[in-house]
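Note that this complex is displayed minus one protein chain, with the remaining chains in position.
The chains carry the letters A, B, C and D, assigned in the order they are written, with residues numbered from 1 in each.
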Amino acid sequence: MTVMNFVYGFIILLAAFIFQTTITGFNRKVTARIQKRYGPRWYQQFLDIFKALRKSSITHGWIFDFGVIMALGGIMATVIFIPVAGFEAFPNMDNVYIISYLLAIGMLGMAMSAAGSGNPWASIGVSRALTNMLAYDIPLMIVIFTLIFAFDTASVSEIAAMQQGMGILGWNAIRMPLGGIVAFIALFGMLGKKPFDSFIAPAEIASGPMVEYGGKHLGFMFILHELMTFIEVSLILNLFFGGGSSILVYAIKYAILYTLVNIISQVMPRYKIDQAVKFFYRVPLVFAIIQGLVVIFLGWGVSVWF
Amino acid sequence: MVLENQDNRNLWEKIGDYFSANSIWMKWYCTGCGAIELPPTMTSRFDMERLGMGPMATPRQADVMLITGYLSTKTLRRVIYSYEQMQDPKYIVAFGSCTINGGVYYDSYATINQLDKYIPVDLYIAGCMPRPEAVMNAFADLISMIKKGQANGWRHYQENYEWYKKNQLDSLEEVIIHDEFHE
Amino acid sequence: MNNPVLLIIIPLLLAFVSVIIKKAGKWILLLGVLINTVLAFFITTGETIIGGFLPPAGINLVVTQFTLVGVILINSLMLLTIIMSIDLVGKYSVILLTALAGINGMLLTGDLFNLFIFMEITVIAAYILSAQAKKYHHTITYLIIGSVGSTFYLLGIILLYHLTGSLNMADVAAKLPLLTTKELLVPILLIFIGIGVEVKLLPVSGWVKGVYAHANRLIAPLFASIIAGTALFVFGKLFVSVLPLSDTLTMLILVMSVMTFVFGEFAAFKQKQVKEILLFSSIGQAGLITALFISGLVYAAVILIISNVVSKLIMFTIAGAFTEKYQTDNYHSLSGVFVHNKITGIAFTIAALSMTGIPLLIGFYAKLNILIGFFHAGNYVLPVIVLLMTIVEGAYIIKLLLALWAPGKEGQVSLESFAVEKKQLLSVKNTAICLIVALVLIVGGTLIDTTSKIVTNGQPLLGDESPYFIISQSKGGE
Amino acid sequence: MIRLASLLLLLIGLYGVLTTKNVIKMIISINIMELGVNIFIISVGFITNGVAPNLTEHIDSSLSNFVDPLPQALVLTSIVIGLGITSLGLAFARKMNKKYGTYDLTMIGGMKDE
Partner (left out) sequence: MTFITVLITLLALSVVTYLVSLINNKLGAYFTIVTSLVTLLLLFLLKNSIGQLASISLFTFKLTTVGWYFSMVMVVVYFTSAFLNPFWMKKMIYPAAYNLFYLVSLIGTIGMFFARDFITLFIFWETVVWTSTFIIQMGKSRKSSYVYYVVSAIGSMVTLFAMMLVYQVSGTLEISVAFNALTGQPVLALIVFFTFLLAGLSKIGIFPFHVWLPMAHGSAPHTFSPVLSGGLVKMGAFIAYISVSAFAAYEAFSSSFTIMGIPAPIYIIMVLGAISIVVGTVMAIRQDDAKKLLAYSSVANGGYILIGILLFDQLAFAGGMLHLVSHAIASATAFITIAIVAHRTGTTKMSKLGGMIHKMPITYTVYLIAIISMAGIPPMGGFVSKWLILQGLADHGLLFIAAAAFFGSIGSFMYVFRPLSAVFLGQLAPKHENVKEASIMMQIPMYLLTIATLLIGVFPKIILKVIAGIQAEAGIQEIVMVGNTIVVANGVLDTFRVFVVFGYGFLIALVIFILRRKSRRVTLMDTYTSAEFVHTPELLHYSSNFYAPFERLTKKPYPVLNLYEKVSIKIKEIGHMAESLFSSPKPAVTIFWIIIVFAIFFLGGVL
């Protein structure tokens, strides 16, 4: 653990933020085009974030601030652990459990801060978000568990590396197709994209957890959202779509994956939260378990494809 | 209301205003008939996201409040309450003649005639109701005003708070009411 | 001094004295019981011939280690009961002395017909005692069932006499194996039912509830621990060492005992009156003890009898005090009664816990021996039943204890102010006795080696060779 | 024969206890039972053409047709005990009648025990 590690970490943070915000801006345009609009400027997302940071803000007590900071801190720490195309700021720290549980501290911070505002919408939003998490995470974790069992490692970068060299056929999403489907669906839930966006639901619960945020808190939330998106997409990308052999490949794959999710989500309606839970437990969970059984008992898709 | 013309902003404020001008989130207060003019403004025909504008769920997040029509005394209380919850810098765009002079309701006992006696309006859009073209035009004007640092209604409200409060209390007796049967 | 006849003679004699000197009745009673208790500690094992005829023709008293335990136990308990309830004795001193004589006779006699006579003496005394509650219909019920039972017993021993030509237990025991099972069936069955009525085996003990439930502080422990204990000892003596049981009969009696055990505990679980809980629990325990005797686990049975009668003595005394002071023994109406009577409560609790078989109390030691004995006999079903019933027993005991200790509604913190009105349950003397007896339960359960030495005196009880728990053996050398 | 008769008496007594409601009748039934048992006891010791078991010079002690004396002793005791129980029972019955005004157990059994 040297200073350089931290510098690298900061670089990853910055790069992730800039990259993801750009991609988000790009996708806002994509969305607009789907809706036959012109859409905002590609850097609109940056403008929004900086504008939010610029505004004045209110606070509902120390936890309202502390939660936001803790959320962003936790998410930033998680981003630092994400391996990008074989590049790791802190080597050997890319354990999939660390990433997925460290992610939770960010969420906890956000939830805490939101609930600390004393606004019932925020609490409802948090309750929905957590329920949503319970829905998508189980199938996803089972598939990840299958991967760990199959490759005998929980390191994200090692799993990513094992998929490379065989082209598209090496991807876990192809080797373990059901698992790939589960991961792809779960990504929607993780990103809070339609049809699993009921915890934001601006017209229903006034944007849920974010209801009381204005000014810099809102700006933090936006940054947080961008970084979280980066973590989640990267995780799925590394685990199921082969990661990337170079930064460029990684970025392209990333953009395609994210855009694909965005495009699909744009034509989706919204599930009620209990419907989402039911859906995840009916389809992806069954898929995940079948995939797990296939891998564990038959060994298909572990060492070789075909 | 007199808008300040001389530009005495420092560099940070200028940069900030640049961001503010290009990213305007609105809270549209759908009190009157003007609300129906906004969907076409937002969707593919006029697409106000081009300007970096978009709807937001709560006043805390929003930069601009659109008063889309006449205000009864009852709704005025809510408008004032929501406005005070917004974060600086914040702007108000008032739609239609009702907000300017009462419009067709000029002699109604239940509506107010002149909005800027109660809260600072940065921009009026004339018409009954203004069409989306007019609305888009007004937004463009608002953007340029912000860029120039001329949309200072929120500052004006802070500076003349007593005056506004007095007007509000004269008409409403009480802004934040404690009892739902009061009105 | 080792003539056990005195144990029978002295109470009888004093009973006559007590008739004459009515005023001093209770002191004579106390004297008699005291003498008896002291004597009980000094008798030694052996055979005493009465009347000069040698057995089998003559009458004899047989003192084995088994009877010795019974005699000491029962006489001491009698003493304690009398001391505790001396104020209630009143005109019953004659009856009590007679009962004492009958009880000692039952325990000591070596003759089947004498057993009948002593049993009748005891039972008649019991009838009269049961009338103390002035519930004459219950007394009559008891009387009728008891009479039928004794008639059966009489018929049974006469049949045995017919078959063997002897009434001496040892002689009969020696002769019976020569007879066929079928010949023996009816007499054994009749004797079993006759004793079963007194032992409180279930289908034939309808009298118990009526009599026990209304008995007072004096009568209730007398019935529950003294008479019941005696009956159990007699049962053990008869069915382990005298009467050979065929396999079928063993099985049937075992089933009946176990049924008594199970149903007794279940019925106790259902009750809400303290005395009714205790009486059904007594029935259940009696079932278990007979089952142990039938299975040949005499040591375990004796320990269980000790545990049970001592516990019941304390508990019934206190339960009697409930009725005496609060006119009810429904535990819901007695909520928090021990708040004001902590020491009484502690004694009651220890007794109850011992009954449930809590470690370091003698009930636990009994349970250990039961398990070890059954396992040794290759019986894996009965231990399961015993343990399941322990759970049921524990359940109603804890419910009872909680109600008596902790007043207040469900969902509220229990406070002293919710408790029933403050009354002193037992006098200081009685409280002290209860506590000391409770401590005996603890000591007996802790110093296991001593207990076993006292009970067995180094020789197997009634020829029971099955293993039992001793620390020095079980823990191995170290 | 006599044993059958005694058995019959026993059963009659049992039947009586089972079916009657009146306490007095029950006690009588028990008496009948006891009677049956007593007769049975006697019959056990009875030997046809037996001799009284008196040890005098007139009787040859080697004879084997002594009537067994023991049952007769037993029966005496049994009768005494039976008498005691009967009188006790009757006394209780009287008491009961005084308290409840009836000899019928079923009438009282239905009452609350308070």
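By definition in this document, a residue touches a chain if its C-beta (ideal position, glycine included) is under 8 Å from a C-beta of that chain, and two chains touch if they have at least 3 such contacts.
It should be emphasised that the depicted structure is a prediction, and the values quoted were computed from it without experimental measurement.
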Among shown chains, those touching the left-out chain: A, B, C, D
Sole contact to the chain not displayed, among A:Gly25, A:Pro40, A:Gly74 or A:Pro284: A:Gly74
Touch with the omitted chain, as defined above, among B:Pro59, B:Gly102 or B:Pro120: B:Pro59
Options A:Trp121, A:Trp171 or A:Phe230, residue touching the unrepresented chain: A:Trp121
Residue among A:Trp42, A:Phe90 or A:Trp300 touching the omitted chain: A:Phe90
Given C:Asn75, C:Ser205 or C:Thr456, the one touching the chain that is not displayed: C:Ser205
Touching residues on chain A - with respect to the absent chain: 1, 6, 9-10, 13, 53, 56-63, 65, 68-81, 90, 92-93, 95, 97-98, 101-102, 104-105, 107-108, 111-112, 115-121, 123-124, 126-128, 130-131, 133-134, 137-138, 141-142, 145-146, 148-149, 152-155, 206, 211-212, 215-217, 219-220, 272-274, 277-278, 289, 292-293, 296
Missing-partner contacts on chain B, residue numbers: 58-60, 77-79, 81-82, 85, 176-178, 180
Interface residues of chain C (partner: the chain not displayed): 137-138, 140-141, 144-145, 148-149, 152, 181-182, 185-186, 189-190, 192-193, 196-197, 202-210, 246, 248-249, 251-253, 256, 263-271, 280, 339, 353, 358-360, 364, 367-368, 371-372, 375-376, 380, 383-384, 387-388, 390-392, 394-395, 398-399, 402-403, 405-408, 410-416, 446-448, 471, 474-476, 478
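The rule we apply is simple: only the chains that are shown with their structure count from here on.
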Approximate Å spacing (C-alpha centroids) for the pair chain A, chain C: 75
Residue numbers of chain C (touch at least two other chains): none
Residue numbers on chain A that touch chain B, as the complex places them: 28, 32, 35-41, 44, 47-48, 50-51, 54-58, 202-203, 206-207, 210-215, 218
Touching residues (chain side chain B, partner chain A) in the complex: 16, 19-20, 22-23, 25, 43-44, 47, 49-50, 52, 55-61, 63, 86-89
In the complex, chain C residues that touch chain D: 113, 117, 120, 124, 127-128, 131, 134-137, 139-141, 143-144, 147-148, 150-151, 154-155, 158, 161-162, 167, 210, 213-214
